[in-house]
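With one protein chain withheld, the remaining protein chains of the complex are depicted in position.
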Amino acid sequence: MPSSALVIGGGIAGIQAALDIADAGFHVFLVEKEPSIGGRMSQLDKTFPTLDCSACILTPKMVDVSRHPDIELLTYSEVIDVKRNGSSFRAIVRKKPRYVDITKCTGCGSCAEACRLRGRIADTFNAGMGKRAAIYVPFPQAVPLKYTVDPTKCVFVTRGVCGKTQVCKEACKAEAIDFSQKEELVEVEAAAIVAATGFDPFNAALKPELGYGVYPNVITSLQFERLSSASGPTAGKILLNGKEPEEIAFVQCVGSRDETTGNLYCSRVCCMVTAKHAHLAKEKIHHAKVTVFYADVRAFGKGFEEFYDRVRAEGVRYQRGYVSEIYQRGDKLVVRAEDTLIGKPTETSADMVVLGIGLVPRPETNQVAGLLGLENSSDGFLAEAHPKMRPVDTAVDGVYLAGCVQGPKDIPDTVAHAKAAAAATIVRLRQQTTDHRLQRTDVRVLTT
Amino acid sequence: MRPRIGVYICHCGLNIANTVDVDAVGEFARALPNVIVARHYTYMCSDPGQGLITKDIGDLGLTHVVVASCSPRMHEPTFRGAIQKAGLNPYCLEMANIREQCSWIHADRALATAKAMDLVASAVAKAGWLVPLQERQVGVTQAALIIGGGLAGLQAALDIANAGFQAFLVEKGAYLGGRAAQLNTTFPTLERVSDLLTCLIQSINDHPNIRVLTNAQVEKVDGFVGNFRVSVLERPPRVDAGKCTACGKCADACPVSLPDEFNAGLSSRHAIYPLPPSSETRTFAIDDQACTFVQDRICQPEPRCVAVCPENAIDLSLEERTRELAVGAIIVATGAATFDPRGKPELGWGVYPNVITSLQFERLADVNGPTGGRIEIDGKEPKEVVFIQCVGSRDQTTGNLYCSRICCMVSAKQAHLIKEKYPDARVTAFYADVRTFGKGHEEFYDRVRKEGIRYRRGYVSEVYRRGDKIVVRAEDTLMQKPVEVTADLVVLGIGQSPRPETNEVASLLGLTRSGDGFLAESHPKLRPVDTMVDGVFLAGTCQGPKDIVDTLAQARAAASSALAPLCRGQVKVESATSYVNEELCAGCGLCAATCAYGALTLSERTRRIKVNPVLCKGCGACEAACPSKAIQVMQSTPKQILSQIAALS
Amino acid sequence: MIDTEALVEQFGLTACIQCGKCTGGCPVSPKSALNPRALVYQMLRGEGFELVSREELWDCTTCSTCGLRCPKGVKAVDLIIGLRGQWIESGKIPTTLRAPLTATLNQGNPLVLPREDRSLWADGLNVKNVAEGADVAMFVCCENAYDPRVQPMPRALVNLLRAAQVDFGTLGLEEQCCGSEIRRLGESGLYEYLRDDNLDKFRQAGIQKMVTTSPHCMNVFKNEYAGAGFTVEHYTQMLARLIAEGKIKFSKRMETVVTYQDPCFLGKQNGIYDEPRAVLKSIPGVKFVDMDRSRERSVCCEGGGGRMWLEGTNNKVRLANDRVAQALETGAKVLATACPFCFLTLSDAVIATGHENDLRVMDILQIANEAL
Partner (left out) sequence: MTLRGLWQVQGGDTLGAVRDLLQVLLEDKVVDAVLVPVKGSNHSVMPALVKNPTRLTLADPFAPVMAFNSARLLSMVTRGGAGAKIGAVLRSCEIRALVELSKFNQVDLDDVVIIGMDCLGTLRVPDYLRTAEERLDLTADLLAGAKEGNTDGLDLRTACRMCEVSTPPRADVSIGFIGIDNAQSLLVEMREDIAQELQFAPEQSPSERRAAVLARLRATRAAARDAEIDQFRTCTRGQGGLARYFAECLECTNCMNACPICYCKECFFRTANAERTPRDLLRLANRQGALPMPVDALLFQMTRLNHMATSCVGCGMCEAACPHDIPLTAMFRAVGARVQKIFDYEPGRALEERPPFMEFKREELLEIGEPQH
């Protein structure tokens, strides 16, 4: 019986679950499909309501993962098959080719400096607001700090030629770049699996009346995070086209509590995300007129209501009423809504509109469910074994849920949920392992 | 012997080298006192980079190493490992953070280079004073104490026990289940709580690894992570559960009568009373506080319960006793209190019998409750029911600024129950924001509105009587009109408050409270169940309001944290602890008063301060407090710090 | 006094969370007392409701933005129509409405014109009756049939269908009002009569496929005639298909800039955005530009919901005037649309705002026909 666990997803939930399981002395395979662990939390600027810098509190945990002797990190990898083997599992993991030998790569960045597509590829980490090269690290604090060739963008990968010479390869002193890399299938054996594949932000273009994708100054809350982040495309300045907005409108419940999008549920975080953003906007642009359009303010967590009180005291105006439409008039946006508390339709002008987008299941959620034999709940997230009593167990023995894959959650709730999944995993591993000494399994290479 | 220091400057690829002139910094470092060698390299953390350092230690006989690179959080362990391999004590390393603190945050190359030089000079100045330290581990008692037998405590105990460790579950009251035992149905799933709870309690009672101590209270906690010693005061089971047939003759005979807090005061009970049905055994228990015989040996003419019991199951002469437990971890699951609605006198609770709290509603709706599940006041079915939200939450006048997180859904569920039992009843809910944020909650809110529950936006200002009706007055803020709604049942959605005994729990364990009065976690985002005290964890509503599912998740999270030391069997303790120069120590005790971790004690014999290195976190508060610097923290001694400062001036 | 409870139940108003998205999106709410959210709330309060002095109920254009935007699936527009119905039932029918309603009953059209004049639009075209056997029935619409300003539209369609060699016919004098606007005025009895009568006629004529010139007719047939038993398309859908199949080819160039007003009944309510644009873009020489507020974000011209015949409470500037201004902003010379109501309201607006020389309002049918 292997005393190993497989954690799928390297966001904060996966990180926390992996750390807890490993801290209890068991071996963990942590599989992340992106080049770096960190997940959504790594994209955030500050966290509510304490306004801690997200990276400052997350990076140490990421480093802990990379340094933990009992955690084996498989980044840029995907679980493609899971088979039950008695009471344990055999999972096949596809290690996608990075075209970079991570044992050699020093993370120096010379390759990206040299890349012909440098500064020309929309940077997904910055929610499309910055530009990067075809060989990249998602962010400077990436773990592992190893470069990856974007196979969908790299000219050499897509067309087979890149000018006369491969400039990245020439620039790399460590000789780490290797375009001959192929995907690799490896097998891992684990007695328990924690699914922590997270969520996707709601695609705001599905609410056409809000003008996302039409007006460049209508952005999502995730984009605001990047704008506000000191390591973001504007170095933390709230700028659109180089201009500081004077009037900012925040729109709540974009893609949540909304039949028209099929998402009936509340996304749980957006109210506080917006309160935080409104605070940051006021902090960075003192004279800014900031209006939040809402229907119910859900500031329910520890210290949340107090924070909501604080941002109102800072002069952020809350107007009750969902936003009906956004359109342009002159060089300003007009936000139309009814102020339901005075019973009148209003037009509020804005230089920037931030859409409080909800959390939706990732497209891969169903794939994971299929692999593991899990079910979806009606909201599309994965179903727990019992909605009250067993929030991390699933219908499948030995498979547990951690974090937003089960439903929207803020960071502390995600961490608590992930730790709960870890507890379930530890219990299982302890029960199954007669001899509690570490019997780690190794990754078995199937193909190269 | 003078220290022989090697300085190693990392380019971090371009991360540092782009902004800092590493060549110049190397040049500068070479000229600093005691520096034998200074080198720079693209990636110091890489194997060849580490090789440079280990080779120099061997060849040049370095005694201390300074690495100027990233944050020590990142690579201090790497470089400590490297110099250890070369035979140096790992603590003879000092890092200068010229990336996060310099190259990443500055643009001007000349100024950044100057700052990097300062940081290196400062690190070199300190490095010479570094002393070798030893890493230490202590053993762990592989058992855990769980304080509180509510839902959180039960779940945490079960996880600990299932993982193969002894769990001691200490419950102050006579039965397990806590607040959940009082609840009728769950939201949004509408399952009977008692069914769920009985299941859980049964697995607790049956578990070979769990020792349940009811009627017990933790009196004293000594020790530290892995090695706590706990004194528990146990009140005796005055009713022998093996003999008691729950015939109830004793209660009939008991002269004492008091409001039954289990039924939220809706009924009364005697000093000897039956345990709630969710507890596994049907038996009676004695309320020591209420029993006049236990308290004062008075019960005229003699304890009647003892006399009438046909089974001779009652023994009032038993004495309390103290039990000593040794555990490696402690989980605090002491729960929350409900808000006392007398704090909002304008709502008429306690004045009008048909103004009840949401907890009282739960008891009314429970088939085992005082009305057998009939939601009735004075035997009358309610026709007009009003739910009032945020009673004692989000309210400066009560001092509770926070949202209690559950009341919106509790009211929605209760409104649904009313509609289910009395489809013709007119049900109104007054609210300001409906906070149905959990999984399936918004959908449930949609459902109850469709069932005909009318939500009106506006907090209720007053509740008063007109004729035989209760009038609820509020502003309907969506119409901007004051409204009066008549009601024959008003349900106050009361919030959760910190328990009044939170301070005692906190001081017992050395915990702190957050602004809202609940127990404070060590980090609100990433460490929601850990506390400032190693080995002590929080589960459930003692940390803040929570519904059942969040409570359970958090309880399991606390179990997960507690399982780490239990599974490992060993805990690492801080190496850089404080130490006392006994020559200088005047034994005044200022430092001990300042220490948040209880690591310092005044020795009666020597009249000097003693450091318990297992408890010491190396925070340095003692060092700041000591007027003569008789207590110092290793690796942050005044000599080291003053040298650093001097190098900068 | 109205039984609000019944309305709450009938229209599922309890789903409402009073977010105001309906009123905020309502095109007339800024200039009228009409507030769909507050209306719903008054129903929910259940304290009774007086129709008297609620003239603003007649301001609704039934564009349905309120219902489409609602996150909880409440259709405020249906409530408004329901309230209008109660108003009509009470017999206190607004004077301007009496003539159109009576005429629809008697003459089959709300324009108060004789039934026997219904085919005048097709003079000299020799359009056969669908009863003679045809693949497609063409439904003309009262407005197109009688109003000389829009009579060219069905004529153009005839021309286009013939060019594409489509076998079609009309109901001739048998055609009568589809009832869409009648229903929206709250006269549900008359609507139901028209519906049943029409369905009988359609069955008798053996109609399998229908094309309409007005989106309003299409909408009512498609979505509100229960069990119609035939398929219905708007002409823009048919034309787009015929063009794509190469059955219609344009020989003339139209060197001009065209923009397009999405009719609410075609766009928002039925999601037909691409076909009209495809038709316009296929015409040689046409440079197509969209207005800022287009497709899902388009704004009503204020022609629907009986607003063609009613004055209501808001005599302020019509929405069509705004649309004309917005069309001019794009630099367009032609403001195309695909609905007789839109055509008429926009044409009036062009005149009212004095832009006759700057902007020409045209139906897509006209444009396509001219380019043939």
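Which chain is which? They are A, B and C, in the order written, and residues in each are numbered from 1.
Note that in this section a residue touches a chain if its C-beta (ideal position, glycine included) is under 8 Å from a C-beta of that chain, and two chains touch if they have at least 3 such contacts.
Computed from a predicted structure; not experimentally measured.
Within the entire complex, contacts from the absent chain reach the displayed chains B.
Considering the whole complex, the residue from B:Pro276, B:Gly458 or B:Gly517 that touches the absent chain is B:Gly517. If you put the hidden chain back, the residue from B:Cys199, B:Ile298, B:Val367 or B:Ala586 that touches it is B:Ala586. In the full complex, chain B touches the omitted chain through residues 399, 401, 498, 513, 515-517, 583-590, 593-594, 602, 607, 625, 627-630, 637-639, 642, 646, 649.
Keep this in mind: only the chains that are shown with their structure count from here on.
Under the stated contact rule, the graph of chain-to-chain touches is complete, every pair of chains being in contact.
Chain centres defined as mean CA positions place A nearest to the mean of all protein CA atoms.
Simply put, of A-B and B-C, more C-beta pairs touch at A-B.
In whole angstrom, the spacing between the mean C-alpha positions of chain A and chain C is 45.
Rounded to a whole number, the gap between the C-alpha centres of chain A and chain B is 27 angstrom.
Distance between chain B and chain C, defined via averaged C-alpha coordinates, is recorded as 63 Å. Shared interface positions of chain B, i.e. residues touching 2 or more other chains, are given as 434, 446, 478-479. For chain A, the set of residues touching two or more other chains reads 257, 296, 340, 343. Remark: chain B residues 434, 446, 449-457, 476, 478-479 touch chain C in the complex.
Partner chain A is touched in their complex by these residues of chain B: 11-15, 42-43, 46, 73-74, 77, 104, 159, 162-164, 186, 188-189, 191, 196, 200, 393-394, 401-403, 405, 433-443, 446, 477-480, 514-516, 518, 523-529, 543-544, 548-550, 552-561, 563-564, 566-568.
Listed in rising order, the residues of chain A touching chain B in the complex are 12, 16, 20, 23-26, 47, 49-50, 52, 57-61, 63, 67, 106-110, 113, 140, 173, 257, 264-266, 268, 296-306, 309, 340-343, 377-379, 381, 387-392, 406-407, 411-413, 415-424, 426-427, 430-431, 436.
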